[in-house]
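Just one protein chain is left out here, and the rest sit where they should.
The block that comes next holds subunit A.
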Amino acid sequence: MADIVLDKVSKSFPDGTVAVQDVDLEIADGEFVILVGPSGCGKSTTLNMIAGLEDISSGELRIGGQRVNDKAPRDRDIAMVFQSYALYPNMTVRENMAFPLRLAKLDKATIDQKVDEAAKVLELTSLLDRKPANLSGGQRQRVAMGRAIVRQPKAFLMDEPLSNLDAKLRVQMRTVVSRLQKKLGTTTVYVTHDQTEAMTLGDRVVIMRGGAIQQVGPPQELYDHPRNLFVAGFIGSPSMNFLHAAVEDGKLRTALGDVPIGDRIRRELEGADAPRELILGIRPEHFEDAELIDDEARARGMEFTAPADIVESMGSDKYVYFTVEGQRASAAELEELAADAGADFSGGGGNLVTRLSAESPVQEGEDRRVWFNLEKIHLFDPSNGRNLTLHEGRSAGTLGD
């Protein structure tokens, strides 16, 4: 058990690629931290540096208060679960799990006892004498976990451990991982690509982009108070809607109508170098069918009318896609996110994704009056992606003062 501290850690490869840049991160003892970000943002490299599989170019890494920059992986006492599982194919499940213990020169009885214990926790007891080739994907995954937990290391590192499983198994294994971590209370760093894993598993989530940390915090905080455009677009599924907004006469001209702004935002926009164009972000669940809104809520929001293109009824609620006219929101972050998701992120002049109550009688093809919550709106500066609605780490919509 130990805490892990990354102090201005950077990694540049011999070919000049800077994969990780000045990463500062403090992971408390027993904490479950998730690293997320688009492909190639340096998650694996960061993890490999913690593991000792990759040299640290500059900065300091401390585990349990001790500088370990120059220690070999075997001297760091941390276990890793690989995306590929990396089971030893020439050994049985039992031998695979016993391997770290045998290297640690434990006596046979202790090894057997520890392996049996770990096997029981992961429900592998009946498979102990099989070779990895004769296991299913989920079983192999559990063996890989078992090999990590048997020797009770200071920390677990997991690099996309579930990404090779099919969707159903992934959900199942997610709870296994979560329960195991709670039970063992071992410091864990978990790399993933998957939104849901990031939101549900960890105590804190670290969002990376291009080798740098964008924001660190509990999942809900990242969701509610994203520090910038990138975090806002990355977290959430379906993702936040982004619209182009022009600052005119103390109002924001958008495809959804003129959005009023509060004093604080107004002050921010009065500076000489303040942006004249903004990006407005609204999450799908902050829309509602105007028919279903009571007067009190109506006062906190705004309404617009748009044709409903597609209605997807999920039972509990309805995803409705509207077409709105107007300029496209454009920023480097949005393009990057779109490339990573393979989806269209640009809101304005395109689709608006909304999540309405199941009671909404909306029909495909009809024009519908829709309400949205002004208190939940985010405004971003397109030049640097900063969230302007964020005040002392909280976001209070456009009206906040």
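The rule is simple: a contact is a pair of C-beta atoms (placed from the backbone, for glycine too) under 8 Å apart; a residue touches a chain by one contact, two chains touch by 3 or more; residues count from 1.
Please note the rule applied: contacts and distances are computed from a predicted model.
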> So which of "Carbohydrate ABC transporter permease", "Carbon-monoxide dehydrogenase large subunit", "Cytochrome c" or "Lactate utilization protein B" is the UniProt name of the chain that got left out?
Replying inline: "Carbohydrate ABC transporter permease"
> In the complete assembly, which of A:G59, A:P100, A:P284 or A:G301 touches the absent chain?
Replying inline: A:P100
>> Looking at the full complex, which residue from A:T17, A:S84 or A:Q220 touches the chain that isn't shown here?
In response: A:S84
> Among A:S12, A:N69, A:N164 or A:S178, which one is in touch with the chain left out?
Replying inline: A:N164
> With respect to the chain omitted from the figure, which of A:R94, A:K114 or A:R147 is a touching residue?
Replying inline: A:R147
>> Using the document's contact rule, name the residues of subunit A that touch the chain not shown here.
In response: 51-53, 72-74, 78-80, 82, 84-90, 99-100, 103-104, 131-137, 140, 147, 151, 164-165
